[in-house]
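One chain of protein is taken out of this complex; the other chains stay put.
Right, chain A next:
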Amino acid sequence: MELQMEPTAPAAKQKRLRWGTGGKHLLLILLCLFAIFPIYWMVISSFKGAGEIFNNSLLPSSWSLENYTYAMEAIDIVGMTANTLVMALSQTILQLCTAVMAAYALTRWDFAGSKLIYALFSLTWLVPFQAIMIPNYTTIVGMGFRDSLMGVIVPNMASAFAILSLYPSFKSFPKALIEAGVMDKMSACGVLFKLILPNIKSSIVSLGILLFINSWNDYFWPALIISQGQTTLQLGLRSFMSAELTSWGPLMAASVLASLPILILYLIIQKQVIQSFVKWGIK
């Protein structure tokens, strides 16, 4: 009996395994479709004519560029892209700088209150944006930054999320290496720039990508600060929507254009983006 059982057992196991992976793949494919469909819908809707826009057809009957020309005329897409780029880049760089400095200080020196500061950073991260947007708004207006990119950027110069994300990389950096550097006459700055940063480059880059995408997609805070001045792309999209009428075609066209830079960035550094999402455990 036992002899007969043996060869069948692995086969059954293999079969079960095949069904298992098959099921997993099916689920993944469904989830992929789920994620891709809105993008697909946005793209094809942007090519549909005005009469077709509420149609359920998966492809436009005729491809038209009128939505794009309309959108380009209606809003200053190039200018807005530039504004968005300035905002996203400066926020990313500033957040990275402050995060690196903070994480380095917190991990390298055991100064009085360092634990308290770390706890405060963690708590800041937990405070929802809605709770601080009004105080932030009045502060920024008081500083005279209303309706300008400066006003958007200033409160976003430091990010608790960025600090907390970099903290473990700094914490786990070998102490002996830092000591070797010190014995080699490296200054505190030297240790940071010549020793630590080159060795945690990938963490910095992946966090940077994440911060950039977050800033690029930011809508609510810019919407509060900017009324007509240096509008960002995400705000520009708003002008196609109103209580009475939403011009879906041009909105979709403008949305395609707005997501294009991020999409291109994504295609170029796809691997790092995925890694950074995996690394920081988001989405």
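Please note the rule applied: a contact is a pair of C-beta atoms (placed from the backbone, for glycine too) under 8 Å apart; a residue touches a chain by one contact, two chains touch by 3 or more; residues count from 1.
The definition used in the following text is that contacts and distances are computed from a predicted model.
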Chain not present in the shown complex, as UniProt names it (candidates "GntR family transcriptional regulator", "Putative aldouronate transport system permease protein", "Protein translocase subunit SecD" or "ABC transporter ATP-binding protein"): "ABC transporter ATP-binding protein"
Omitted-chain contact residue, chosen from A:72, A:117, A:133 or A:186: A:186
From A:131, A:176, A:189 or A:245, residue that would touch the chain that is not displayed: A:176
Listed residues A:14, A:199, A:227 or A:246, member touching the removed chain: A:199
Residues from chain A at the interface with the omitted partner, ascending: 174, 176-177, 179-186, 195, 198-199
